[in-house]
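One protein chain is absent from this view; the other protein chains keep their places.
As written, the chains take the letters A, B and C, and residue 1 is the first residue of each chain.
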């Protein structure tokens, strides 16, 4: 990896911006488009300066997500490497057909004669005050669809590296960034991607409980792990980073060691991708597993009032309680 | 239940037709619309004769699923009880926003001042020769969305009863019928619904393994249960009928007894709703569970060639193998 | 509409909306509102004029830029403010917030934060009104940029072929978020009506009397022909797309130039100074009273956060 580690810290959104810049620089087939991404520099600043630097390779489109995403497929078939910005993941719903029925099928159904090397970048999740139509975490819907690669980066470094890997993948990638995390900072090595699609990040090692998480919950998982360590509980924290493909080996290895699995994500618990991971581990480990639980948002549309949304979202407290109940159960 | 049991057997599709007829007859607020449902009598015959009988309460629409489903929400808000036919579940993808971001939120976000008493009827699944865009089983995507009720009837009786219950529900219901099962026959008691949304059907009682299933796989589960009974294995088969809400009590009670859970559905295994059920049972029973597995379609788009689709779909053989591996594991 | 509304009355209504939204902008800045809001400053004449022309039971559907529509349709200011503040308002108990609130008891069937998505819903309301009678026609408002969203297209054609009376008001405010409208929309809204064989009307959206008259005509035409009518109202957004928008994309001097056609300035210039002063006093009084009421409302009860996902 011919990378340089920036001495300065970068925000998550700045890392995204740098990754887009570097992707445009590295491959002339890359084009970037979306709503307000060019002249206005992007609704969240992800594309800041790119139109100035790369001209018409970065352009604005009408509010026509279905055409935008369908066009990404056609452009990819035709030899470009489009990166499309969808402003909020919630808006993917108006373009779902082009993702599920078109993009995901392209390579398989053509028996590999066509491909869909494209990236759909979006951001998701609840922030205080956002309404139900601007708050969802929707990765599980897409992870159910064969043919899509799904990433959910949680750190500036991963935001950068995953986006570079996505941009150079020969297959479609949906990157679910996090609006909540956009201002958070960290060191970022630039120059290339992380190198392996689907690789989890072992955030910390531990012996009693494995916490598998991604996106916004990563930071809460670390806090929860700190908290329970005071009671002598040692948590291993895995940030999956990708849920399709996901790092089954890393998860199984960790749970084989700890015997306990807590999967935690911001997306709704019911039918969330945590269920896939828990089920896979049960199928793999059978009686080797001493206990498993999931944490996710409660099954309601996300309310706007911050005290209400806080009541249904995952939290450090919920994670701590989850860890305790997992270990207690085991004892009982 | 003021029902009459028809002495004659009815096909599944005929039971749907009867339910629609009876729903129109029972409530003047019911309207039915969709593509080719009125004058042409419905692409699969579900609406046969209804336009003749009920006039403009049954009407044809353009190929505009997003407008059709959005209009169902508005019509429901405005005092009607619309039942919309979407020809193939795959086409729900072009109207996803109106389901996920609109219909599902209506009652919750308005704090109960608005409601969405509407039914979206569709049919799904693979039949030999159908292409990837006409073969999916998509119920899991919708079961992840709070605010939707999801049914997957497998018998003529359930097709009738569930649709009547759906039509009289004050909340939105998506009914995923099965094209493959449309010609299958059974006795149908008409006159009212099954009476309880979310209630599973205990298809057969058993002691060793609980098979939880729905839709097309119900019949295969029965066959598999017959098959393994020859080896002295006793299966309890539960047809959930509804996956949102789903009959957690019935499942937990059964698995508490058998100790083994096999969840089997036609939808893709990865991220399918089987994962939710398996995970919930693990969370509920903990070490009381001796083994659990899922069966679903393999993670590929559905190929058209019948020998290829047969290779990736669930089957009686796969179910039998699943049951055996579940019990073997337990022994080991 | 029996008698045309008086300009004084319309000015009063516009002013109340303006004062409420200016207060909300301050509230975002000082933290009383969490999150962002989309204000209709400069566009008030459209909801005010439209609602003055509606029948008492005509349902209204709006976008996220919907405070003006909610208030014009009759949602009490204190309830709207409380909802935006995330309080336990009588509207939606803080669940909806600024961009997704509704009050069907007032005829306001809700904002919508998905561009264009209100149009199919309004079509359905129109189907219900058409079938159930009662001389009701729904009005749905969208922005000019929403004309490029598929669901709007589908709904206009469907309303046309099914002969459904419905009024679609397109507020052409010159911008689609931060991008000038003309660069994204090949043909403006009214000129697209021919593609659906529906009637189109255009109006100066900064003149509330003109808007009222046009919508009144539209309503009559829709009922008489049993058909949808599209009204394109030309206006200018006199602020950011949302409350946090720094508006760096605006050409220098644009905003200053546009202020000359501020509907409030225009209306005020046609009133006597006594009438204007009367309105201003009344509006200020009403808004500060509403604000006090809203700020006194309790926060939502967390215990009830799981209710109303389903009925019963």
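Quick notes on this structure:
One rule holds for everything that comes next: contacts are C-beta pairs under 8 Å (C-beta built on N, C-alpha and C of every residue); 3 or more make two chains touch, one makes a residue touch a chain.
Nothing here was measured: the structure is a model prediction, and the numbers come from that model.
For the omitted chain, the shown partners it touches in the full complex are A, B, C. Note that of C:50, C:112 or C:148, the residue touching the chain absent from this view is C:148. Here one chain is not drawn; of C:160, C:173 or C:214, the residue touching it is C:160.
Within the complete assembly, C:183 is the residue of C:183, C:226, C:265 or C:311 that touches the hidden chain.
For the chain missing from the display, the contacting residue among A:17, A:61, A:157 or A:258 is A:61, taking the whole complex into account.
Seen across the whole complex, the unshown chain contacts chain C at 148-151, 153-154, 157-158, 160-161, 183-187, 191-192, 194-198. Seen from chain A, the chain kept out of the figure touches residues 31, 59, 61-62, 64, 66-80, 82, 97-98, 101-102, 105, 107-115, 146-147, 149, 170-171.
Although one chain is hidden here, its contacts on chain B can still be listed: residues 35-36, 39-40, 43, 60-64, 66-67, 90-91, 93-94, 127-134, 298-301, 303-308, 311-312.
Throughout what follows, only the chains that are shown with their structure count from here on.
Averaging C-alpha coordinates per chain places the centre of chain A 36 Å away from that of chain C.
Computed from the mean C-alpha positions, the centre of chain B lies at a distance of 40 Å from the centre of chain C.
One simple way to say how far apart two chains are is to compare their mean CA positions; for chain A and chain B this gives 30 Å. Contact of a single residue of chain B with at least two other chains is seen at positions 66, 97, 101, 105, 108-109, 146-147. The set of chain C residues touching two or more other chains comprises 93, 95-96, 100, 112, 114, 117, 150-151, 309.
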